[in-house]
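Only one protein chain is missing; all other protein chains are in place.
For clarity, chains are labelled A, B and C in written order, and residue numbers in each chain start from 1.
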Amino acid sequence: MDEFDGLKEECGLFGIWGHPEASELTYIAMHSLQHRGQQGAGIVSSSGDYLFGARGMGLLTEALSKEQLDSLKPFPHAIGHTRYASSGGSELSNVQPFLFKSHKGDLALAHNGNLVNAMNLRRALEDQGAIFQTTSDSEVLAHLLRRERGGGEESFEGRKKRIKKVLKQVKGAFAFMIMHQDSLTVALDDHGVRPLMLGKKDGSYCVASETCAFTAIGAEYIRDIEAGEMITITDEGIDFDHYTDTTSPHMCSMEYIYFARADSEFRRTSTYRIRKELGRSLAEEMQGIDADIVIGVPDSSLAAAHGFSEASGIKQEQGLLKNRYVGRTFITPGQEARERAVRMKLSPVRDIVEGRRVIVIDDSIVRGTTSRFIVKALKKAGAKEVHMGVSSPPLKNPCYYGIDVSTHAEIIASTKSPEEIRDEIGADSLTYLSVDKMHDVYHSFGSKGQCDACFTGNYPIDIEEAILPQEKDLKQKGV
Amino acid sequence: MDEFDGLKEECGLFGIWGHPEASELTYIAMHSLQHRGQQGAGIVSSSGDYLFGARGMGLLTEALSKEQLDSLKPFPHAIGHTRYASSGGSELSNVQPFLFKSHKGDLALAHNGNLVNAMNLRRALEDQGAIFQTTSDSEVLAHLLRRERGGGEESFEGRKKRIKKVLKQVKGAFAFMIMHQDSLTVALDDHGVRPLMLGKKDGSYCVASETCAFTAIGAEYIRDIEAGEMITITDEGIDFDHYTDTTSPHMCSMEYIYFARADSEFRRTSTYRIRKELGRSLAEEMQGIDADIVIGVPDSSLAAAHGFSEASGIKQEQGLLKNRYVGRTFITPGQEARERAVRMKLSPVRDIVEGRRVIVIDDSIVRGTTSRFIVKALKKAGAKEVHMGVSSPPLKNPCYYGIDVSTHAEIIASTKSPEEIRDEIGADSLTYLSVDKMHDVYHSFGSKGQCDACFTGNYPIDIEEAILPQEKDLKQKGV
Amino acid sequence: MDEFDGLKEECGLFGIWGHPEASELTYIAMHSLQHRGQQGAGIVSSSGDYLFGARGMGLLTEALSKEQLDSLKPFPHAIGHTRYASSGGSELSNVQPFLFKSHKGDLALAHNGNLVNAMNLRRALEDQGAIFQTTSDSEVLAHLLRRERGGGEESFEGRKKRIKKVLKQVKGAFAFMIMHQDSLTVALDDHGVRPLMLGKKDGSYCVASETCAFTAIGAEYIRDIEAGEMITITDEGIDFDHYTDTTSPHMCSMEYIYFARADSEFRRTSTYRIRKELGRSLAEEMQGIDADIVIGVPDSSLAAAHGFSEASGIKQEQGLLKNRYVGRTFITPGQEARERAVRMKLSPVRDIVEGRRVIVIDDSIVRGTTSRFIVKALKKAGAKEVHMGVSSPPLKNPCYYGIDVSTHAEIIASTKSPEEIRDEIGADSLTYLSVDKMHDVYHSFGSKGQCDACFTGNYPIDIEEAILPQEKDLKQKGV
Partner (left out) sequence: MDEFDGLKEECGLFGIWGHPEASELTYIAMHSLQHRGQQGAGIVSSSGDYLFGARGMGLLTEALSKEQLDSLKPFPHAIGHTRYASSGGSELSNVQPFLFKSHKGDLALAHNGNLVNAMNLRRALEDQGAIFQTTSDSEVLAHLLRRERGGGEESFEGRKKRIKKVLKQVKGAFAFMIMHQDSLTVALDDHGVRPLMLGKKDGSYCVASETCAFTAIGAEYIRDIEAGEMITITDEGIDFDHYTDTTSPHMCSMEYIYFARADSEFRRTSTYRIRKELGRSLAEEMQGIDADIVIGVPDSSLAAAHGFSEASGIKQEQGLLKNRYVGRTFITPGQEARERAVRMKLSPVRDIVEGRRVIVIDDSIVRGTTSRFIVKALKKAGAKEVHMGVSSPPLKNPCYYGIDVSTHAEIIASTKSPEEIRDEIGADSLTYLSVDKMHDVYHSFGSKGQCDACFTGNYPIDIEEAILPQEKDLKQKGV
């Protein structure tokens, strides 16, 4: 899948406690998580007494200046966040981590995921006089935390109790980092939809959305954080706990298929290996198709194509190349324009595909724009046949748990059958991986349960409250 | 006084209701109020249903882009704010108007002045769970408004009652503009410290910190808004009311002396005329001094020098010129550097001052840096004698009502006698206007009472709560 | 005259030889010459062996960064240039000083004025194979200098001979600074149209377009450089010479009337005094007009109004104020728009003008836009009568000697009589100073001859070669 018409992950998280280079390591780690959010980035550091923040719009290297980073250098604790902002809400005030100052102590917050009952909680809080300054559902958590009372306010146990109470109120998919001046608390929702990893660097604990962040800073990967788990790191050490015992693991399938970097590991297995295996399984479903070469759509589908090639015995070739220079180009819209935009990103290698029967492996199809271009371009370059293989099931439903995939209307498989899609993209054949085979692969790598709602419509967390119209209405109002 | 070492007014306000060019007129009006705040500017417009905002750092022309302005054009109601940000708080999130969105309706807020009990109110609100995102005392009002209940929530009278109740809770100097989607409420504190004017443009009511804004947009100047007054403008018309009847008018003297533009009028008198009169009064106090010419420090003291000249019969000349090109220059700090900076702004006209006994009129002396330079420069240019006349009393005390004059330590007259100051600036004589003569002038132009705390230390509004240390501490914490 | 519809001076020059702070002093001096060019600025410094340059677009403070300035600090010799760029040629490559590197030695060049035979010289040079990279007539001089041979190439006398030979080839108005690594040569054309001053700072010679630059850096003003003079400064000292003996002094009248800063001196007289005197003379011509107050158009006409007031006995008041915050504003063009733009810059002081008969003094009228607005605004503010007095003769003709005044078509007095202009601007009367009276004033202050071509059409330097159509054609071609 090409990001041109693909899905957008909402966020990447990293945090580290008690390291002399905390903010610099956070910066490097965030760089490795850049694929999880390119429209804003921020870091909040703790001096032990107060929190200090810096954030900006754009890629990490644009969002934070050297001066900003330098100002955070003295502090031994830091959390960072990279963010994908939906078009309506691309304002600096929405960039995380959020930082709230108060005479009662500072609070910072970073979130990956989506709260399905955020709107209702927000309305209730507003009715009590709360003022919201962002459109982010994450701000709701801050208000809940501030309003929570009791439990022995100032004690460690008191704070933990209050956080647990609040986490039980929010529903949805969330990996949260909650930073007070003297502690970092991370928590994963009871379905464990979004990934969160625990690591250690020079004796200091760190957390990250993906293990590639650990590789980037040279940290040790300890283990995956589990659904319902809540971990608190302080100068005294690490406290493992759960805010709930009623859990039902449903990790996002798309993390395996597309989002996570190929070198990131889940349960000690790289997504590269998982993707290869998905490709192997797809090869079984496409046994009947004769072809000379198999081509992966760069970069995310190369692994699946590799697995396909190994399983099928059909030679893999780099028949499609990706231009690594991107950025906003000023092409006249209109006739040919959209096609030109894709052509500037992907090119066939003529003398590889000419006269050949080609199988193209893509990890998923969202709108179909890229697939249509690829088939056309390969045929123009001389391919005799182009068979499309997709290493995941037909993507049919929107996600309410933190992935930006627009409306049903834009998802081609929500209204069209595989045969209709094949016809529209002009391929000689189109084969999807079945849902069962997909799950077989995940289980073979130790998965405790995967969310497949975008394929099946079986939403593990009730989405009734995530009534889109309401949210949409609010966005129209300029919130 | 030169802004180089002078006082800083905190803000300029403008609002207009029900005009097809509301945002454009607001933009023009703000341009004319630019002298009241150069470090940030914003506009919030109402469509009648929702509020929409735009704001940025710097001068108006930098702060708001054409795209931002265009986006506000369709809306018939607008308020604007120009802001001077104290060094610690120069962040976009502090730029006003503040805009708060809620399912209960939108709210925008702009403020000129300073609330002396803001810190205490903020602490109390935080104890109740409120989250603050700015360091501005103005945000406190928003929280109070949101929390206020009763009075028949949705009715016009209900809203008015709630606003009144809140205004009674805040203490200090304030000119507030409170915008809901369907109304604009403006209010002045019970001492009327900061100015607020009512005008009319093409049948639509408008308000502004100074009448020069009315001149800029071609609006009619109706009258000065009074202490304790609260005016609400809706599509149905204008509602005149008072949130309190216990008032004690104490308008800021410095507005007359220095801040307001010379063409701005208070009670139908331009500050130009008032300043001339202050200069005339000063002439009486300096009758004994023989001189050949009188020179005003450009631009703000030209009027006082003019009055002085008329009263004394001593010819006024433009013996000092101001370089109108300013901006950050890159001069090596250190020896001579500070003096160079002033020399780049003010130059004597040699052949005017050479061989002459000169009286220089300045409207006030804060640190004394500029005065010292002026005396030295005039003498170097050949002046035989340089007598300094100040058209206001010795400025000795900080302001807690919305003017940024740093600590006592930086105010030369807080620790030094006029004779010591004369010695330090090197003048042949130094004469201040007396407090009584100053008030005589104001009364002669219909003033109902002026604050003179910066001269006398008689603070009309209790400043005990405005305990600076507390605020300072918070700033250190990075709030 | 307001710069809004006024004339534009092309350039400001400053140079200093052999001072440890050469580049910094140049920067400060250029700041004081900013009124002579706001669209680009540059400095070239000499280490004694090589030349090094920095330049940029915009005001000085924008054009040169701290890094650029710092890079020039080590060098003891510097020249600087501020530039007004005509709309067609606003490209960085046109910003001066020009710097040419060669294995034969470096060369830098800065120019104020305009060469009337530049086009012909350029064509001739191009026919010989020369390549031009700018549209500036100044580049012609560089080519001529490079091509000149003989005179004992490497000797001081040889170089002087070559420069003289080249200066004799160029016709027009010029103040040139020519910098080699080991010398600074300055020259003024044989009519001395543009000003050039000699000064001394801490024992080092310096030159500047105006003496205000000397004031800004604390330098001593030695004398005015004369028509036809050529001065060479080296480490050995200063060499006074003339490149021609056939001179005919015709200094630009507009320097006195409008361009030069009021504190700048010519033959030891400030333009402030000259402008006052022009105002006094105008008063004689307007004796028949009864009025209550006289108002100068700020800032440039305040001196003339002052002189008028002294001579006529009519009281001067600041009845018009100028908003000192300028910059590009985003006002919708169309109806009212142009008027709005002026209204944002100039405001009447109502309670000064109301009910009064007013004389307004302006130093000149170019298009008439500003005058029309002033009359209208004063009348709207209540003035009973508005009489316009212009302290110079009717400006009728374009300048070919370095001042940007567009075509005949845009100069109101080129096609309209004073009575027609009066009618168009709506004044009750309009009086210009006569050409003779103007010259009388100049002669009384020691002028040796002034160019009055813009008033009389008597061009002292033949303008036949400055055939505008040719130049225009070239501009169309994108040169």
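Keep this in mind: contacts are C-beta pairs under 8 Å (C-beta built on N, C-alpha and C of every residue); 3 or more make two chains touch, one makes a residue touch a chain.
Just so it is clear, the model here is predicted, and its values are computed rather than measured.
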item: Chains shown that the absent chain touches, full complex; value: A, C
item: Touch with the omitted chain, as defined above, among A:Lys164, A:Arg261, A:Arg356 or A:Arg422; value: A:Arg261
item: Contacting the left-out chain in the complete assembly, out of A:His19, A:His35, A:Arg55 or A:Arg422; value: A:His35
item: Hidden partner chain, touching residue among C:Ala78, C:Ala130 or C:Ala466; value: C:Ala130
item: Which of A:Ala124, A:Val349 or A:Val435 contacts the chain that the document leaves out; value: A:Val349
item: Of A:Gly48, A:Pro74 or A:Gly218, the one touching the omitted chain in the full complex; value: A:Gly218
item: Chain not shown, touching residues in chain C; value: 49-53, 92-93, 100-104, 106, 122-123, 126-127, 129-133, 135, 142-143, 146-147, 474, 477-479
item: Interface with the unshown chain - residue positions in chain A; value: 24, 27-28, 31-32, 34-35, 38, 59-62, 64-66, 69, 212, 215-216, 218, 261-263, 265, 268-270, 272-273, 299, 302-303, 306, 310, 315-318, 321, 323-325, 327-332, 340, 343-344, 347-352
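The rule is simple: only the chains that are shown with their structure count from here on.
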item: Most contacted chain pair (by C-beta pair count); value: B-C
item: Distance between the centres, which are taken as Cα means, of chain B and chain A, whole angstrom; value: 49
